[in-house]
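Note that one protein chain is taken out, while the other chains of the complex remain in position.
Here is subunit A:
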């Protein structure tokens, strides 16, 4: 018990000198020109530095400071997560495949429908058409080529496989009709005059041959004093169209349902 100070008392002074204790603490903590005080300062400095560093380190702790068991636990967790995500990935890939194939079949159905619509539109004469064929001109210097002969010609062309026909400026469709009054011929109500021009899409060879058969169109026209000129055309442009009329009475028969009967 080194007592080097008059104020210092034995360790446990029972009677109230807590003021002495405070004073001693302050004196020891106060600036004293001793090596010990300097050392205490250095050590305190070091301690504060270490505390701050450690706190910072703890906050930004990564995996490298963890022990083996913790690392194993983390690894297990990550592995399970990976397996779970893998399962999810495969599921999503299957869904994607299914959706993609569905889109494909839908596109195929759409293309099919579109091509059918195109065929029907050409048949109905609602759209312009183009393709290989012939351009046929029938002259009528004596005015003897009438509606009947034109109708016969049209029928011959159809028999020979003509797909699209235009007479003058009139597109020929199922409802096309020929009328004749006072020697003037009308096609579907539009009057046409000689020379009559037929634009036909079809096989040029077959069409030409069909026109030239004995007793056929060419011979009939020649008997009427006219002349038939047939020119094969690489690409016949049929620009005339008809406006389809909405049927007033007819309507499609619904396809029979399986429950009927």
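A few notes on this one:
Quick note on the criterion: a contact is a pair of C-beta atoms (placed from the backbone, for glycine too) under 8 Å apart; a residue touches a chain by one contact, two chains touch by 3 or more; residues count from 1.
The criterion applied here is as follows: contacts and distances are computed from a predicted model.
Taking the options "ABC transporter ATP-binding protein", "TonB-dependent receptor", "Permease" or "Small basic family protein" in turn, only "Small basic family protein" matches the UniProt protein name of the chain that is not displayed. Which of A:52, A:184, A:213 or A:231 touches the hidden chain is settled by the complete complex: it is A:52.
Those residues of subunit A that touch the chain absent from the view are 1-3, 5, 8-11, 16, 18, 21-22, 24-26, 28-32, 34-37, 39-54, 56-58, 64-65, 67.
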